[in-house]
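In this view, the complex is presented without one of its protein chains, the others remaining in place.
Now for chain A:
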Amino acid sequence: MPQNEYIEEHIKKYGRRLDYEERTRKREAREGHRIAKNAQKLTGFRAKMFAKKRYAEKAEMRKKIKQHEQSKVKGSGEPAPSSEALPAYLLDRQQPNSAKALSTSIKQKRLEKADKFSVPLPKVRGISEDEMFKALKSGKRENKSWKRMITKPTFVGEGFTRRPVKMERIIRPSALRQKKANVTHPELGVTVNLPILSVKKNPQSPMYTQLGVLTRGTIIEVNVSELGLVTAGGKVVWGKYAQITNEPDRDGTVNAVLLV
């Protein structure tokens, strides 16, 4: 009974088949032809997948080639500081960089001031009531249709209880309720799944804000205590605003960007 590394053992003892080298060489040689054939022959989704993979490979290859070329170029980067002392009139020449940095920082600050009221998604698509609500029939003979069901994901606060079913005009289905959002911190570049605290503003209409409808561009308040952010005063920040960046009704999740 063969046991343990029996394949390697066998190769060590008896060697490979005589045409092994030739076969591997030929297989490698065929590889290019196979790719070329696929590139020409494939159609539809397969072609798409193939092209994507090929593109990634090529990009990788190009990057590698560039790296090699760069390593060959001599004397890139700053010239080594000379050991001789610089004359006084030349000392200033080194400074322009810092001056430029200063000016850019000032510009940045100004921009930030203007940005105080700007949000990542300034424009949103309008949503009609038809799309937002679905009329439900009610009454003994199903001939009344004053009930509405919201067809978008919503946020309902904790401890929410529905009104008596008979009176309830607007229904927020429990299957479409969302409690958490994937919030990205734009500066840190991290994404965390955080609990939603409330809906601050829905740009579509104040009524939707009140109902807690989550659509693209809605500002929500999220619980950031997990992130461990600290205010200038040294207190831990608890709630922070974030804007929804995706269409929750299409993705089944809520993605948002933290407003900092």
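In the analysis below, a residue touches a chain if its C-beta (ideal position, glycine included) is under 8 Å from a C-beta of that chain, and two chains touch if they have at least 3 such contacts; residues count from 1.
Heads up, the rule we're going with is that contacts and distances are computed from a predicted model.
Asks: The chain dropped from view, which UniProt name applies: "Family with sequence similarity 71 member E1", "Proteasome subunit alpha type", "Acyl carrier protein" or "Nucleolar GTP-binding protein 1"?
Replies: "Nucleolar GTP-binding protein 1"
Asks: If I consider the whole complex, including the chain that's not displayed, which of A:E57, A:E112 or A:D251 touches that chain?
Replies: A:D251
Asks: Which is it among A:T151, A:T191 or A:T245 that touches the chain not included here?
Replies: Looking across A:T151, A:T191 or A:T245, the contact with the absent chain belongs to A:T151.
Asks: For chain A, enumerate the residues touching the unshown chain of the complex.
Replies: Those residues of chain A that touch the unshown chain are 1-6, 9, 12, 131, 134, 151, 173, 175-176, 247, 249-253.
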